[in-house]
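A short worksheet on the structure shown next.
Only one protein chain is missing; all other protein chains are in place.
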Amino acid sequence: MERRALRKWLVGGPPLAYLLFFFAAPLAIMVLASFRVPGDFGGLAPLMLEKKLNLTTEAYAALFSDFLYARLFLKSFAYAALATALCLAAGYPLALLIARSPRRYRDLLILLVILPFWSNFLIRVYAWMTILGPQSYVMRALNGVLGLVGLEPVSLLYTPAAVVVTLVYVHLPFMVLPLYANLEKHDPALLDAAQDLGAGAWQRFWRVTFPLSLPGVYAGAALVFIPAFGIFAIPDLVGGTGGIMIGNVIKQQFLDARDWPFGAALSLVLMASAIALAGLAAAFGRGARA
Amino acid sequence: MALLELRGVTRRFGELVAVDDVTLGIEQGEFFTLLGPSGCGKTTLLRMVAGFDAPDGGAIFFEGRDMQGVPPESRNLHTVFQSYALFPHMSVEQNIAFALRMARLPAEAIRSRVAAALEQVRLHGLGRRYPHELSGGQRQRVAVARALINRPRLLLLDEPLAALDAKLRESMQSELIGLQREVGVTFVYVTHDQSEALALSHRIAVMNRGRVEQLGEPSAIYGFPRNRFVADFVGECNMLPAELRTVDAGQIRLEVRGVGEVVATHGEHIAAGAQGVLALRPEHVQIAKTLPGEHGANHFSGTVQALLYRGDVTVYTVALAAGARIQALLPNAGPGRTAGLEAGAQVQVGWRRDAGHFLTD
Partner (left out) sequence: MTRRPAWLWGAAIAAFLFLYAPLAIVVLYSFNDSRLNAQWVGFTFSWYDKLWHNEEMLLAARNSLAIALAAAAASTALGTMAGFALHRYKPRLLPALVLATIAVPEILMGVSLLIFFVLLNITLGMVSIILAHITFCIGFVALVVRARLAGMDESLTEAARDLGATPAQAFRWVTLPLIMPGIVAGALMAFTLSLDDFVITFFTAGVGSATLPLQIYTMVKIAVTPEVNAVSTLLMLLTLTLILIATRLSPSVLRTEASR
């Protein structure tokens, strides 16, 4: 029916147009930008220069030739991976507990998990700056203990450790929610059957619960890892010079050093690796179902 | 001219043919029923008449106009949905008034007609209630009132009584019949319940796998089923494999496996040697210690195997001497009742010659 097609465009058209213009187009332009030359005062040089198309692969060449950037990518990967693993370790018991709670408490408990997420991201980072600062009660207690054992006092702020802890803190709800969504659908009768057949508590977990929860694990891991990989505010605030991640370098290119093509190239490599990893996670998730 | 005409209507879903070349006409003022098991295409057909789906082949004519391309809101017919589909955020009054509001009737007219409708379906005083505060039977009546409010020429009902319990269903059935006669609207009713169809309808179309197997009045459908499916689906029926021996002026002789030689009737032209089935309704089968001899009747001897007591009737399973098992239905009270028939009793079994039909497909 013609009229239905018209309605489809009237309703779906505006949001589609908006997203194409303000989301897809900028990303496409960024691809183009990565092949251009930086301007005299930063930003991008004109596209056409003396009737010649002003494109070059300089940015990518610089990226791949200098081992520094490869190391930076690896470091970012490592921090994000570690944060993901810790989120899993901390989040799994939480998700499991909520999933097994009586129905009427579950929504409340999940709400309690999500609420901190809704406070401003910077506040959550700042909170950890407070805790990890040398003058805080926590650090002083910690250093006191270290002193007793004869070790040097440590300063955790402005270190990679601070970055990882903050990453975990900020992203924990992202791990808990998909896990919970998966775990709450598990049939309790499965565990009863396993127990009936002689499986102990650990066995029941390892052989029944955990394998069934793998799709949730992969979803949570993706939701934590991908944002964490590209983050810059956290290393910027608590990482010091030792905890720099790829996100910081990107930010520098755009706002400090003003080498936009290079920044664009870095961003695209970041996006490509994120997509590749997401694809892997999805493949694992599908494989886990089999 | 028929109010609703279906000409060669076909609908396919991929490989599956849901409605297969259906042609029928429904007259003004009829209570017409589409009867069949689930998956036979009756609901698909109904949705196409309502306008929610379009046929792949054939045409639907309503009031003489081709309905192709006409959206549901422009057709002067309404539907009572199986789930009632009452708007949960509107009161009973607002639900019933909906069609009138869409037609932009003045508020005063709407109010008076809604009040009249509430009276008609005996929901007086419940106008302010919301659907979730009503019982199943009350919701059903709201759905009917809502669909009848602007006097459509045709009302489509998709198994409207399916969700009700047996007692309620029976009383709603009489209400529906009364309503239909009173209002004079043509009903097209869809159901899988054959006793309901027989009770309510002027005419029935029995459907199976997208096709109309038989179209006719309830007594014709029940008394003269055209094929095995109809005989078996509508009411209970003994189906005994048989071969045609001779045809002799409206009377045929069959060799029925496990029974013997049987005299029956068959309306159509068939030749000796045809294979088929003898369809015999249990209530036509007489059993007794001795049966009065009747010229031309089919008499056999057998043993009672089992009884099923159903309160008003008892269903006997009898094993005939030649081997076949036949079911007979006898009333437990009144002149037809027979005493002393327990399991193991030796009895005589018989039925009139026009009671059995020979069906070849």
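For clarity, chains are labelled A and B in written order, and residue numbers in each chain start from 1.
What we mean here is this: a residue touches a chain if its C-beta (ideal position, glycine included) is under 8 Å from a C-beta of that chain, and two chains touch if they have at least 3 such contacts.
Just so it is clear, the model here is predicted, and its values are computed rather than measured.
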**Complete:** Given B:Ala103, B:Ala116 or B:Ala322, the residue that touches the chain left out of view is B:Ala103
**Asked** Of A:Thr57, A:Thr130 or A:Ser155, which sits in contact with the chain we cannot see?
**Response** A:Thr130
**Fill in**
Given A:Phe35, A:Phe254 or A:Phe284, the residue that touches the chain left out of view is A:Phe254
**Fill in**
Across A:Ala59, A:Leu223 or A:Ile244, the one contacting the chain not displayed is A:Leu223
**Request:** Since one chain isn't shown, list which residues of chain A touch it in the complete complex.
**Result:** 7-8, 11-12, 14-16, 18-20, 22-27, 29-30, 33, 43-44, 90-91, 93-94, 96-98, 100-101, 107, 110-116, 118-131, 133, 135-137, 169, 172-173, 177-178, 180-181, 188, 191, 195, 201, 219, 223, 226-227, 229-233, 236-237, 247, 250-251, 254-255, 260, 263-264, 267, 270-271, 274, 278
**Message:** By the contact criterion defined above, which parts of chain B meet the unshown chain? Give residue numbers in ascending order.
**Reply:** 50-52, 71-73, 78-79, 81, 83, 85-89, 98-99, 101-103, 146-147, 150
